[in-house]
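All protein chains but one are shown in place.
Order as written gives the chain letters A and B; numbering starts at 1 within each chain.
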Amino acid sequence: MTVTDTPMIEVSDLGIRLNTSRGPAQAVRGVSFALKRGETLGLVGESGCGKSITALALMGLLPDSAVVSGSVRLDGSELVGLSDANYCKLRGNRISMIFQEPMTALNPMHTIGRQVAEPLRRHTGCSAAEARKEAIALLDRVGLPDAGKRVDAYPHQFSGGQRQRITIAMALACQPDVLIADEPTTALDVTIQGQILDLIADLVEERGMSMILISHDLGVIAENVQRMMVMYGGTVIESGETNAVFTRMGHPYTQGLFRARPRLGAPKGTRLTTIAGTVPELADLPAGCTFADRCAIVEARCRAALPDVVDVGVAHGVRCLRTDVSMATPIGAGT
Amino acid sequence: MSTPLTATVPAIAPATRPATGFRRRALRLRSFVLGAALSLLVLGAALLSLLWTPWSAYDIDVASKLHPPSAAHWLGTDVLGRDIVSLLLVGARSTILVGVIAVGIGLTFGVCLGLIAAARKGWTEELIMRMSDFTFAFPAVLSAIMLAAVAGPGMVTSITAIGIFQIPTFVRVTRGSANAVWAREFVLAARAAGKGKFRITIEHVLPNILSILIVQATIQFALAILAEAALSYLGLGTQPPQPSWGRMLNDAQTLLFQSPMLAVYPGAAIAIAVLGLNLLGDGLRDLLDPRLARER
Partner (left out) sequence: MTMLDQSSAASETPLLDVRDVVQRYTLPRESLFKPAAQVHALNGVTAQVRAGKSLGVVGESGSGKSTFARVLMALERPSSGSVSLLGRDLNQLPADELRRARRDFQMVFQDPYGSLDPRQTIARIVAEPLTALGRIDRGALRERVAAVLRQVGLRDADMDKFPHEFSGGQRQRIAIARALITQPKLIVADEPVSALDVSVQAQVLNLMQDLQDQFGLSYILISHDLAVVDLLCDEIAVMYLGRVVEQGRPEDLFAHGAHPYTRALLDAVPRARAGSGRRRRGAQAIASQSSGTTGCPYASRCALADPHCRATAPALRKVGPGHLAACHYAEAVMALPPVAAEGG
C-alpha cells in the first residue's frame, strides 16, 4: 500500500552553503537518498567531506548563516525552511541524533534521569513521575546496570561507554522515526564499540526506525548498514547496497580509502597504498569532479563539470566518468 | 635510500590562510573601536596638557569664579576661578600616571608570583595564593588610609596603595591561565625534550597567556582610575594644587546646588575613561580569543 511505500525520510538534491573564514563555500551539493521504515544507511568519508553537515541539516541544526537548497521530507512533510519553533517539536521527538563525544554530550550538572526524561516531558507532556518511570525503563533497555538506583547519578560517575548508552536512551525516549548516529563509537574503546553498535542495531530493528550512521571507518559501515554513501568534497561519489559496494568498489576515492587501511597479518615491510595529495578546503573546491586533483586516472573532461552518477550495478551508483578504467580490476573484499 | 622517501611522499599542499585580516576584524568590532577611541581621547588629553592648555590650571582668579561656559572659558570656571577645561586636561595626566604605574606594579609582581605558583605547585603555590587572598580581602581604601597615615597623603601613596591592591587579581588570573597551559601537550613535549620549568615558563607559558593578561590589564586600568578618583575625593590622593578629577568632584560637592555642572564635568571625564577602557578590554578579548581558538 502507498502508506508503507512512502519513504520515512527523503532527501532530494540537498545543497548547503556555509560562511567560512574565506567566504561562502558550498559544503554539500547534490545529495539525494530515501530511507523507508527500518532501513539503515551509512555515510562514510573523511574530515571535511560534508557528512556531519548533512546530518545537521536534517536536524535543522545548521548555523543561521547557512543557506539550504533542495528538499528534505520527513514522512512527507518538508523540513527545509521550517521555522525553528516547529523544528523544535520534531527534534528529539520524531528525529533524533546521537553525537560522537559522550563526554560532552551530557550536561554535567543534571542527573541522568532528568536528562533522559527531558525529551519525554517536552514532547509527550507526561508528568514527572511517569517520565521518571519511563526513563528507568529506557536506561535498563540500553543495558545500564542497576538502572533503578543509578537514575539519580551524575554523568561523571559513568564511563564513556555507559555515557553513550545514556545518550542513546535520551535519543530514543520519544520513539523517533529517524535516528542519526554521528560517529557514535569513534571515541570509545574497540571492545565497547561492538556492544554499542549492536545495541543501536537492536533498538533500530525493534522499533522499526530508519537509521543514518555516519562514520569514517569502513569496517563500521560494512558491518552495520544495509546501504551506504561515500562522500568527498561535499558530494556523494558512490552509493549502493553495502555488500555490492564492498564486493566491487567503483570510485577511485573509495578504492583509495579501502586500500589505505593497514591490514592485520600483512607481510612485514608492506607499504600502505596512499591517495596522493590532501583534502581540498571547502572554499577551494574545483568546478568539476571534486576528486580530480588527486585522481590517478583523471582526464580533461573530469574537470569540466561535476560528473553525473553512473549505474555500475543494481542500485550501485558511482559519480565518475571513468568507471570503465576504475572498475577494470575488481577492488574490494568479497564474501 | 633517500630518493625513495621523497618520491613516495606526496606534494604537500599547504593549508595557507590569508593574512587573518586582524585589522579588518578589529575595525568592524564596535566595542573595540569605541573603546579605543575613548581611551585615546583621554590619553590625548593628557599628552596635550603637556604642551598646551587654554589657561594655566594653577592660575587662581577669584574674580572670575563660577562663570558659566563662555568663549574665554569653554566649560566655565570653578570656585577659585580656574579654567575647568585646563583642570580636566591636567587632571587626565595624574589619572593616567596613577593608572599606568599602579597597574604596572600589579602586573609585574602579580604575573611573576602567578607564574611561580603555577610552575612550582605544592606548598609554594598554596603560600602565594593564600597571601594573595589575604591582600585581596583587605579593603583597599582602608589600606590606603593606613598608608596615608604613615607616609602622608599624595600621589605616591595612592599609587602604592592601588598598586598593591592590583597584585592579587593578576596573581589569580595568571595562575589560572598558566595552569591551563601547563596541562597542554606541547608543554609535555618540551619537558620530554628536557627543558626545565623556568625555560618552559618563559618560552611557552608566558606567550600563551599574554593576551589574557593584556585584557585583564585594561580592566584593571579602569579600576585603578576609579580608585584614584575615590582616594582623591577622600583627600588621600593627589594633593592641591595638583589637579585631579576625584578632587574636583569633592570640591563640587558643596556647590552642588549653585553650580551642578561642576560635578558633571569631572564625573563625565571619569566615566569616559572607565567606559573606554572597559570597552577596549572587551573588544581585545573578543579579538584575541577567537584568534587563539582558530589557530587549532
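Heads up, the rule we're going with is that a residue touches a chain if its C-beta (ideal position, glycine included) is under 8 Å from a C-beta of that chain, and two chains touch if they have at least 3 such contacts.
This is a predicted model, so every value here is computed, not measured.
Looking at the complex as a whole, the chain kept out of the display touches A, B.
For the chain left out of this panel, the touching residue among A:224, A:290 or A:323 is A:224. Interface note: of B:207, B:240 or B:260, the residue touching the hidden chain in the full complex is B:207. Along chain A, the points of touch with the absent chain fall at residues 46-47, 143, 159-162, 189-195, 197-198, 201, 216-224, 242-247, 256-258, 260-267, 269-275, 278-279, 332-335. Where chain B meets the omitted chain, the residues involved are 1-2, 4-6, 8-10, 12, 14-17, 184-186, 188-195, 199, 203-204, 207-208, 292, 294-296.
One rule holds in what follows: only the chains that are shown with their structure count from here on.
Taking each chain's centre as the mean of its C-alpha atoms, chain A lies 50 Å from chain B.
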